[in-house]
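With one protein chain withheld, the remaining protein chains of the complex are depicted in position.
Entry: chain A
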Amino acid sequence: MTTLQAVFEKARAEDRAALVGYLPAGFPTKDGAIAAATAMVEAGCDVIEIGLPYSDPLMDGPTIQDAVHRSLANGTRIADVLRTVEGVARTGAATLVMTYWNPVDRYGAERFARDLASAGGVGTITPDLTPEEAGPWIESSKEAGIDTVFLVAPSSTDERIARVADCCTGFVYAASLMGVTGARESVSAAAEGLVKRTRSHTSLPVCVGLGVGSGAQAAEVAAYADGVIVGSAFIRRILDAPDEAAGLAAVREFGRELAEGVRR
């Protein structure tokens, strides 16, 4: 099992940013997700976020909504998410789960933290859990020995950033723009300022997500952030491929482009 700390130490030693890839469990199929995430790791992703598919993905754009919808239609359950984590962690990548709060709440916070740790997961990203409500989750995660990653946004005040960063272990997730997930033509100018502001409140690594869709954009973000997070652009390649093999090839090729980007 690779820890987030080890990932960022290694990246720093190589004078580059870490590459973080996102994919929902159960997409395009239950096994297909493990294969695609494995391809992402082989192409150079240091960290994989496995999305726990949820019926009401409030902060996701059309691409991830589409993937999540297909995953749920495939009958994906939390046991499948944990199996996916297990499969991906086996590749040696640090594996996190990104999840809206309600499924964890329903499953039981303590039980989820424990089961995720047993599956080889190293932590969670919880986009709709704010510090005000996060107490019990942070406690359960600490007990299970997994990291808790929360988000800051361009609209966050310095006071909010300090409060969120204080709840984070592993890294801080900086949402590059005001909006939902999905690749954009250019990376928001707000991202660099947010990373700077976040750094003044924490010594944790700061990773940037939302809107990154090319090697050039990854290079741009890597110049000021500790990690570059890419989700929708990977999913787009799977959605657009005529079959699963072509999808895997496209994911691999795109992963290499990003891996090269974070090393520029």
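Everything below uses one rule, namely that a contact is a pair of C-beta atoms (placed from the backbone, for glycine too) under 8 Å apart; a residue touches a chain by one contact, two chains touch by 3 or more; residues count from 1.
Note that contacts and distances are computed from a predicted model.
Participant: Any idea which of "NADH-quinone oxidoreductase subunit N", "Exodeoxyribonuclease 7 large subunit", "Tryptophan synthase beta chain" or "succinate dehydrogenase" UniProt assigns to the chain that's been left out?
Facilitator: In UniProt, the chain excluded from the picture bears the name "Tryptophan synthase beta chain".
Participant: For the full complex, which residue in A:D31, A:D105 or A:E244 touches the chain that was left out?
Facilitator: In the full complex, the listed residue that touches the missing chain is A:D105.
Participant: May I ask which residue of A:F8, A:F150 or A:F234 touches the chain that does not appear here?
Facilitator: That would be A:F150, which touches the missing chain.
Participant: Out of A:T2, A:T29, A:Q65 or A:T169, which residue would touch the omitted chain in the full complex?
Facilitator: Checking each option in A:T2, A:T29, A:Q65 or A:T169, the one touching the absent chain turns out to be A:Q65.
Participant: Going by the touch rule given at the top, which residues of chain A touch the chain that is not shown?
Facilitator: Chain A touches the chain not shown through residues 54-59, 61-62, 65, 69, 72, 77-78, 101-107, 127-130, 132-133, 150-157, 160, 164, 175, 178-180.
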